[in-house]
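Missing here: one protein chain of the complex. Every other protein chain is in place.
Up next is chain A:
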Amino acid sequence: MRDGTIVIAGASLAGLRGAEALRANGFTGRLVVVGDEPHPPYDRPPLSKHVLTGEIPPGATTLPGVGALRAEWRLGTPALGLDRDGRALHLADGGRVAFDRLLIATGARARPWPMPGEARLAGVHTLRSRDDATALAAGLAARPGRVLILGAGFIGCEAASSIRALGLPVTVVDPAPAPLAGALGSVIGGFVAGRMEAAGVDVRLGARVTHLEGDRAVRRARLEGGGTIEADLVVVALGAVRNTGWLAGAGLDADEGGLSCDGACRALDAAGRPVPGIFAAGDVARFPHPLYGNRPVALEHWGNAVAQAAHAARAMLDGPDSVEPYGELPAFWSSQFGLNIKSLGLTEGADAVAIVQGSPRTGRFLAVYGRAGRTVAAVSVNAGRWLPAYEGPIRDGALFPPITGGADQPRPEPMPPGLPAHEAA
């Protein structure tokens, strides 16, 4: 089917790549892209890095290729609802867009500070969208006396790195025992903590902020168990929530953790059956990963948005049976505090980690994660060129630790990775 109307909900990276893949694979019909933000698709990774440090303006993050798609762009008009049986979207401007096939790529949004009154205080920011980054950069330009970052995940740590680079005092608070502990565990996270402290960040681990205080603007944060941190700018970096609220009532299996879909990217209904003509890709899509026992996962990775959107496009045009179950090896990168961190695979549920190349002492190393004796993930720190060797072992679930006897390889000493307890699927 290469004609008719395809609607893409989400003018995101996944939405754009999906649209490009549809056209590249010969879709000649009407293409409508609906976006809640007024901006054409843009690239998010620079928002926590070069945009905050002022090296590139927020507007320079627009992704190329938008013009060549012969698509109708309905930007700044969020989708409010899905009429599944009537095969149409309801938009915020009162419009209704009918489709033959739909690609849902509405992504995720920053998880807000849970107390709405406090979240509205001036100087309290989140960091997810281009407008978020613009507002935060403006707040930083006013040279706040101290910046407090709530959450030491990737966004919190990258923001801390960028803001320290501006010479501003930064405090990071996280209840976990190490930064990045959720994704990398406290062993590797502990190494990053050392770099953060060396860069002058006040790192408060095992601590929790209960309230943000101030009259009109935020002035301080109150810590659990007493104590306060004075800060006139706060970045709430508590992770993301999938944008699925607009699907309420459509009978799809969707919640804050994502919209469930199958290996052909078809959305599933509440009974777990694929819904004809409705597909999902990118951050919003929760899919069974064949490399991890078909455990449902939703990935917030740049590469996943690109690959899954292309996969969905093929399934939309040639039918769900024409594609292998989607199983791209998860991969992401982060840069912070002079560290280039790259990851392959999923660390979730890993019970061991081993440094298999280089050494934290030299600032360059590669760590491999194992689960029940099998290799599940690898993370490189300032050693990205070593990482591709581990693709095969992760894909094959090779015995852990894989690849021994090479150059510059210490005798691997597996240890508990310090990951949060995993709820068995």
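To be clear about the criterion, contacts are C-beta pairs under 8 Å (C-beta built on N, C-alpha and C of every residue); 3 or more make two chains touch, one makes a residue touch a chain; residues count from 1.
In the analysis below, contacts and distances are computed from a predicted model.
S.K.: The complex lacks one chain in this depiction; which UniProt name from "ATP phosphoribosyltransferase regulatory subunit", "Multiple monosaccharide ABC transporter ATP-binding protein", "Cytochrome P450 107B1" or "Pimeloyl-CoA dehydrogenase small subunit" does that chain carry?
M.R.: Answer from the record: the omitted chain is "Cytochrome P450 107B1".
S.K.: From the listed residues A:304, A:336, A:357 or A:375, report the one that touches the chain absent from this view.
M.R.: That would be A:357, which touches the missing chain.
S.K.: Tell me which residue among A:57, A:388 or A:416 touches the hidden chain in the full complex.
M.R.: Going through A:57, A:388 or A:416 one by one, A:388 is the residue touching the chain not shown.
S.K.: Considering the whole complex, which of A:57, A:276 or A:406 touches the chain not shown?
M.R.: A:406
S.K.: Please identify, in ascending order, the residues of chain A that touch the omitted chain?
M.R.: 357-358, 362, 364, 385-389, 391-392, 403-409
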